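Not every chain is included here, but those present sit where they belong.
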Amino acid sequence: MRLSERPGILSMFEDMHSVSPVLERYTKQVLLGALWEGPELSGRDRSLVALTVMISRNQTAHMASYLDLALDSGVSPDEISEVIAHLAFYTGWANAMLAVAVTKVIFERRGITTDQLSPATIDLLPVDAIAEEQRARAVVDKFGTTVPELVQFTNDVLFADVWRRPGLSLRDRSLITVCMVIATSQVTVLSYYLNRSMDSGLTRVEVSHIMTQLAFYSGWSTVYSALPVVKDVFESRPN
Amino acid sequence: MRLSERPGILSMFEDMHSVSPVLERYTKQVLLGALWEGPELSGRDRSLVALTVMISRNQTAHMASYLDLALDSGVSPDEISEVIAHLAFYTGWANAMLAVAVTKVIFERRGITTDQLSPATIDLLPVDAIAEEQRARAVVDKFGTTVPELVQFTNDVLFADVWRRPGLSLRDRSLITVCMVIATSQVTVLSYYLNRSMDSGLTRVEVSHIMTQLAFYSGWSTVYSALPVVKDVFESRPN
């Protein structure tokens, strides 16, 4: 079922029609038409972008609809589970707790049970040991004396555990991290995560259309604030 | 009815009195007294500022009271409708959807129907063709190869359609865009929109008092982060 055919989305149009007829037109023609039907980015990626914005900004009103859409578009329950745990670290525990409460209802309704989710402890993905050691040492060198405990959590939990769990690919983890960073206007850390996402497989065309998708869900101004960094990253990379 | 006399506002004082007597005093003396009674900015503009902050930040708790206040202060239903559609683009679709849900109730209660709102398609305001072509070409030159689809939406939908709809004046569109930018800490794009707002009629005195109004609704720190840009813009303009 396409986004434009979903009951939760359709019922919105009645409200929109009575409050802002032009917004109804933009939603039908531009958002659900031109944007979501665009072939350059999969519905799966588009729903990951939208969901990440909603979790990062604590926006629960339509989160359930977009969870359903994500699950129907090829995001697995396990991937949803890992997205929420990943964003707990990046955007704060309270945001993740809210996403848990909404997701619980959707999982129950769909009969999704814990045995479809990765266990709490699992064999981790292999890692490029040299690159990872460089990354870890760079953080220690930069902030090890300022915030030793935080650097330890960053290296021992976030990078040595969260990022290496197999339930969500490195490409998808990078994608949602980039979206979270832009949706919450953390432009200073964008360059690192954008390069990381392209190192792990996101193409320029995908990044470009992720920015467009983000503009609609996170707002034009957050994306235009980020574009100078995106342009620099594109120009500084061979691929 | 002044803000300080509205039932929704008055009932807040009981809560405040039992939780923070000093906040009750600041609200009565400073917010509703000195600030809202200040003659340098109209109640209409003040309510647009407050409403824009609430939509941009997804703050629904008092949105209904401020919608009522805006409508009583000279903001027309059609202007509300256009504010929401405008902010859908700038601050994200989910924020606009939430505003739609709150506004629908207010419109129904007041008997406001769709025939009081601009239709989805309408004759657009004329535009300074040369200035607009320069603006459009500047975006293409800057980001056309990085995000071609987004640049196309920006030029064909946001500037060639949204900004030119007659239901909300260019001055008011600029005003709410500036407020949204500051309320969500997008300082890097502020200079452009602040100049645009002053080109379309906002005076220095109005901008100055919009900043004060914003301080109370969006927080002191967001405004102080923006003030260096405001100062630069004031100093760089003849008027």
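Note that the chains take the letters A and B in the order they are written out, and that residue 1 is the start of every chain.
The rule is simple: a contact is a pair of C-beta atoms (placed from the backbone, for glycine too) under 8 Å apart; a residue touches a chain by one contact, two chains touch by 3 or more.
Remember, it's a predicted structure, so these values are computed and weren't measured experimentally.
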2 chains shown - copies of the sequence in the complete complex: 3
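Operating definition for what follows: only the chains that are shown with their structure count from here on.
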Rounded Å distance between chain A and chain B, as computed from the means of their C-alpha atoms: 28
Complex contacts: residues of chain B adjacent to chain A: 58, 80-82, 84-85, 88-98, 100-101, 103-104, 107-108, 113-114, 117-122, 142-143, 146-150, 153-154, 157-158, 162, 165, 180-181, 184-186, 188-189
Chain A residues touching chain B - in the complex, by the definition given at the top: 12, 15-27, 30-31, 34-35, 38, 40, 53-54, 57-59, 61-62, 185, 187, 208-209, 211-212, 215-225, 227-228, 230-231, 234
